[in-house]
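Here the complex is missing one protein chain, while the rest keep their positions.
Note that the chains are named A and B in the order they appear, and that numbering of residues resets to 1 at the start of each chain.
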Amino acid sequence: MTTAEKRVSAVANYVDERTGAAGWVKKSLNKVFPDHWSFMLGEVCMYSFIILLISGTFLTLWFDPSQREVIYNGVYEPLQGLKMSAAYASTLDISFEVRGGLLMRQIHHWSALIFMAAIVAHLLRVFFTGAFRKPREFNWILGIILVTLGLVEGLFGYSLPDDLLSGTGMRITSAIIQAIPLVGTYISFFLFGGEFPGVGFIPRIFTLHVLLIPGIFLAVITIHVMLVWYQKHTQFAGPGKTEKNVVGHPILPVYMAKAGGFFFIVFGVTAFLGAVASINPVWLFGPYTPGQISAGSQPDWYMGWLDGLVRMAPPWETHAFGHTISWNILIPALIVPGILFTGMALYPFIESWITGDKREHHLLDRPRNVPNRTALGVMSITFVLITLINGGNDILAVAFDLSINQIMWFSRISVFVLPPLAFVITKRLCLSLQRADRELVLHGKETGRLVRMPSGEFVEVHEPISEQKRFILTSHEQPTPLVLEDIDSRGVRRAGKFKNKLRVRLSKAHAVAIPKVTAQELKEIENH
Amino acid sequence: MRTVSNEIESIQDPGPAPHVLRATDVNQRSEKRAEQQVAILFALSGVGSLLLIYSYVFVAKDVFIFIPVMGNQNAQQLGLGIGMAMSLFFLGMAAIHWAKTLMPETEVVNHRHEFRSSDEDREDLIKTVKEGVAGVQLGRRKLIKRSMAASMGLFALPPVLLLRDLGPLPKKLLETTNWKSGTRLVTDPGDRPILASDLEVGSVVQVLPAIAGLSEDSEHFERPLKDIAKDPVLLIRLRPEDFNLTPEKLAMTHEGIIAFSKICSHMGCAVALYEQTTKHLLCPCHQSTFDVTRGAKVIFGPAARPLPQLDITVDAEGYLIARAPFSESVGPSYWERNSQ
Partner (left out) sequence: MKRLSRYRRHKAAAPLLLVIALLGIGTTFNVASATIKSATNTFDRSAAIEEGKQIFLKGCSSCHGLNAEGGAIAPSLIGVGAASVDFQVGTGRMPMADMSTQAVRKAPVYNAEQTAALAAYIATLAPGPMIPTEAQLNYERDGSTAEGGELFRNNCAMCHNFAGQGGALTQGKYAPTLMGVEAKYIYEALITGPQAMPVFSDKTITPAEKLSLIKWIKSAEAEPNLGGASMGRIGPVTEGLLAWVLGLGLLIAVAVWLTMKAR
């Protein structure tokens, strides 16, 4: 043994005698992770979280989370002598007096935007490939918790600097809370420490933003990643890959190098954005006071769809018995997102109810092979895109010479019309792609070369695809629709007649597919 | 659930394609070149770190340099940022390039084990739990069960109670503003009282209620922000014939001057966009539009109630004053609000 090896083994011995870690470390280092670029989206989320922790901690060293009024006396001339909260003043100091302060502020904010974007992309990847199926339903729910927490954390984060834009967001938040029947005003007064804007809001959301929510995040992310670790990552179907194995690179050295390197890439790209792209120039917005507002006030993108929903909501309120219920706030800000997120969280169970599939799944679906699920996903994306666009309707109106009134009406109608349309189109597209796959397997790839036959006929030469590709295109499962007899073998009538009818119908729709090429058909083609 | 892909009909797994070696696996020159590339990437990372250090120590905070497309940029900020970005990014690139080209790329197969515990383990667990629960004997110990339930119930209350002092109770706070009968309208900023003749037709001005004891030099008096969240009023002057109001609403105007709360009845943003040509007020947050000639009636957008109108007149010296406080709560709706 070399000296280095002797030293390392001495340390390892020391630790193992006290913890028994050798067995666990051995198992871990032998784990493999399959390689696909889309599997790295979750890593972008995780690394962004770490970047947020690091840059955020830097900021807390100078930020003063207080609504106490101060007179600005710093270097930025256009705000000299103005009254503002200590939170805003300390944000200005971080931006102008602390070297690297503005950079870190920008890295923190860009990282938050990328974090949420990566979460959405990761969620979509998991959804479209069916990675939420058994045994990963619980991990999916943890993921929905994480995306919800992310929304709230981001909201609190961009409210902390207390500039005109953040304060406007706080106003909206207080109005939503206030609109809750029975307890709304109490919750609002308690959270803000009195009437809006209160004196307690910024210090309290600071505690939530810096301590409580990151703590919950850490715990949930740890369970989320440990589950992936323990249950092993899913993989796409392919030669040599089955439901009972995982094929990939071992942790040491390749995966560690690639994944570790990717952390620095994510940090580097975020830092690059922080260096060259200005974000949230609080000094231009000015300190928050409730009597001011800027044209084109929007929240950060991941809240923009909620803003769009609120903008397009019909002006409904109920005024009865000396009380008011603001449907125009409750529906877009609480009820619709509540339904959406609950639906998302329950989806694995809904789909397994429809298909009756109770088996484990470790091989991923190609989206085209599950047309119903893919169409549902595209429908949801369409819905969110329309609301997001409406959230920026005044910016769009100025940029493209349009009328906000027209955009609003367009959004109100298309939010009902376009998603079902997107569903139908996507489903048809998936089926067409399945047909194209069939053609590829049976007849091979078109080469574009034309050959003239002795009979005078022109044919295009097709190149057969590789065996491996052929396997990938035909290894997916094609479920048959559920059959539920009304009366079972022992003469007992099945309960829940309407529920069962619905289930069977949904299952039939879910099973619509182009039959894949069988071994027989392939043989026939080869022989002729 | 049955599937159609039973193993006989489905196309069989042909096994992975034969492994293709990388250039760096077979070619010594390729290998050397890859090594050099990794070294260059590490070096670039080092350059980035040096740029960051240089910018931090030597570049002054007020130096600006011109970058094409981006315009004048703060040199220190750019130097720190690009330096940091380079040092991180190229470090990552170096590690990845090293792994891709030089580290062994053979793929390994792990086997998945069934998660389900063995039947034996399950039965043992059931036995252990049953014995443990039986040991508690809650079923037999009714006195313990009842007293425990009662104490647990009480136990849950203090944590909630301890949060009571987070804030005052709403009570009537949302219903009152600083506008009282006789309060003068003053400019914001400046706190100057306003004569009716100060406003031209088509002009708009934001006003606040005059506060007793306010000196000329408003530096020394600070209106709390919670007052500014309810007090601002928009004063607009039209020609009297432009109004289309009920007699009682018309009586609240003065010579074509009408006053509305500036706080949107939807979610509380400042409604300040006044369009002189259409006589509409637009709230920029969610595009609620209010028609001033019809008493700030909502004509577009999600707001459900018109803006509260302030009853104004002039005092003996001709300055505009409020004749009475607002007759309804200002700002967004809430459960206890009587909006009828």
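Criterion: a contact is a pair of C-beta atoms (placed from the backbone, for glycine too) under 8 Å apart; a residue touches a chain by one contact, two chains touch by 3 or more.
These numbers come from a predicted model, not from an experiment.
**Student:** One chain is left out of this view; which of A:Ser9, A:Asn30, A:Thr60 or A:Gln80 touches it in the full complex?
**Tutor:** Among A:Ser9, A:Asn30, A:Thr60 or A:Gln80, only A:Gln80 touches the chain that is not shown.
**Student:** Among A:Tyr88, A:Phe127 or A:Trp283, which one touches the chain that has been omitted from the display?
**Tutor:** Only one of A:Tyr88, A:Phe127 or A:Trp283 touches the chain omitted from view, namely A:Trp283.
**Student:** Per the definition of touch given earlier, which of B:Leu199, B:Leu310 or B:Val330 contacts the omitted chain?
**Tutor:** Answer from the full complex: B:Leu199 touches the omitted chain.
**Student:** Pick from A:Lys258, A:Arg470, A:Arg503 or A:Lys516: which residue touches the chain that isn't shown?
**Tutor:** Selected residue, touching the omitted chain: A:Lys258.
**Student:** Determine and list the subunit B residues touching the chain excluded from the picture.
**Tutor:** Answer for subunit B: residues 20, 22-24, 64, 69-74, 77-78, 81, 96, 100-101, 105, 187-190, 194-195, 197-206, 236, 270, 272-278, 280, 282, 284, 287, 289, 300 touch the chain left out.
**Student:** With the missing chain put back, which residues of subunit A would touch it? List them for me.
**Tutor:** So the residues of subunit A touching the missing chain come out as 35-41, 44, 77-82, 95, 102, 106, 110, 113-114, 117-118, 121, 164-165, 258, 261-262, 265-266, 269-270, 273-281, 283-286, 291-302, 304, 392-395, 397-398, 401-406.
What we mean here is this: only the chains that are shown with their structure count from here on.
**Student:** Rounded to the nearest whole Å, what is the centre-to-centre distance of subunit A and subunit B, using the mean of the C-alpha atoms as each centre?
**Tutor:** Once rounded, the distance between the two centres reads 18 Å.
**Student:** Show which residues of subunit B lie in contact with subunit A when the two form their complex.
**Tutor:** So the residues of subunit B in touch with subunit A come to 1-5, 8-17, 56, 61, 70, 76-78, 80-82, 84-96, 98-100, 103-105, 107-112, 115, 163, 166-170, 173-174, 188, 206, 208, 222, 225-226, 228-230, 232, 262-263, 266-270, 272-273, 283-288, 298, 300-305, 331-340.
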